[in-house]
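Heads up, one of the protein chains got dropped from this complex, but the rest are sitting where they should.
This part shows chain A:
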Amino acid sequence: MSEILVFFTQTNILEFKLPELKTLAKLSSVPLTLNENSHDKKNPFLVLDLQSEDDAKRLMKRTVLMRSMYELWASAKTHDDLYSQLAKCPHHLKAQYVQRPDGTFRVKVDAFGKKLQDPDRQDRLDKILGILPFEGKVKLNNPDQSFHLLELYGQAGSKTPDKPLRVYFGRWLMDGQRDQIRHYHLQKRQYIGNTSMDSCLSLLMANQAMVTENALVCDPFVGTGSLLVAAAGCGAYVTGTDIDYNVLHGKGKSSRYNQIWKGPDENIRSNLRQYGLEHCYLDVMQADFSKCIWREQPLFDAIITDPPYGIRESTRKIGSDKNNLVNHEHLQNHVPSCTKYGLTDIFRDLLNFAAKFLKKGGKLVYWLPVYTPEYTVDNIPQHPCLELVANSEQPLSVHVSRRLITMRKHLDYEEARESELQATVSDDHYTESFRYRYFHSAGVPEQKAKADARDEQDPLDRERKVQS
């Protein structure tokens, strides 16, 4: 057994850290016991008991939320405690890493939540080198072994205490895959849209869905294909559908600053080509999600998707309130009219779709937008064939957030039991449309007054009132 120190990145998706860690442990079959309740999600450090260094390194192969991992040598409340622990450092560690005149090393001092002054750093370095007389050569760039003193002073926003809350000393093992976020960054992406998913979150979703090589992955609200890029990056073959012709064919107005129309090579396929992943592209199709186009069978290994919320992308399906027939002579170039597709229906359809088309053990990963003051866990849609694996929040504003839901298909879908095997939601979150909530934030008096005042000022609205 060895104690491993994990240093997480600090983002607004703190709740995602442990679900990602648990998923990666499962994916790389590393035995992991976590006491989730004892971990403060704001604390960037976490100590794990792992069986070997090799296990630790396997955990880091795909992580986007863990920054680095260290073999923990000592951890204490005060510096003095830490130094006395280091003085009692086991012989095998000393023999392997300290008494090594042939190797190179460095010692770094880092603080979290405080800026250390140079004399303080030097003081700490001297103390450590006094206790652990490293015999190798100092090399600051790319040494054989890197040792770190890490000090925690609390989270951003809180008052910085004089003394650290906790100090750790360890040997660096491996960094996570943060450079993948830069590699797939949207700024350099060939084709993007208004709601393209950020590369970090896309990679996280592919991790949550446990996408592996040769898997078949589907996104039924594919948009510009950013989730397909992340899945293909994990070696999966990808396919998707969308209702919007312009998005799939790369036509119409561009979402890029300083560019009016989409260029000739802006489409989902060229996004994959950009990263050398075109061989993973199967197809995208124009389809209405409420009308299932697939032959029924457990086809997909994972379904990852970000459905429209009705704010920046409209929620729609084919249909019309009027009873108009399409004239035969116009049929050739007819664009079907759309009607509202409520979020409750979208998520119910999504769960039913996943229950039918995921293979057993496959994952469904999707975002559920919520109005925070009224959200309860009963708002999560359920399906007898699917079990909830993870549910983590990303705050978007004071009143609104979205939750990344991971579900696993644990039961086969049987056609004969269709009436029982249906998605349900015990407490419908979208009785009032999410769009209305988003813009009115009803229930909060000042917000409501402001929104009403804005409506009053709206010139179109005023004109209409005058006319009436």
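As a convention for this text, contacts are C-beta pairs under 8 Å (C-beta built on N, C-alpha and C of every residue); 3 or more make two chains touch, one makes a residue touch a chain; residues count from 1.
Just so we're on the same page, contacts and distances are computed from a predicted model.
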Protein name, per the UniProt record, of whichever chain is missing from view ("Multifunctional methyltransferase subunit TRM112-like protein", "Ribosome biogenesis protein BOP1 homolog", "Cytochrome c oxidase subunit 4, mitochondrial" or "Two-component response regulator"): "Multifunctional methyltransferase subunit TRM112-like protein"
Residue touching the undisplayed chain, where the options are A:91, A:115 or A:279: A:279
Residue among A:33, A:141 or A:324 touching the omitted chain: A:324
Absent-chain contact - pick from A:22, A:249, A:340 or A:435: A:249
Option touching the unshown chain, where A:292, A:311, A:396 or A:425 are the choices: A:292
Listed residues A:221, A:237, A:309 or A:353, member touching the removed chain: A:237
Contact footprint on chain A, counting only the chain that is left out: 213-214, 216, 237, 239, 241, 243, 245, 248-249, 278-279, 282-288, 291-297, 299, 318-320, 324-326, 331, 334, 336-337, 339
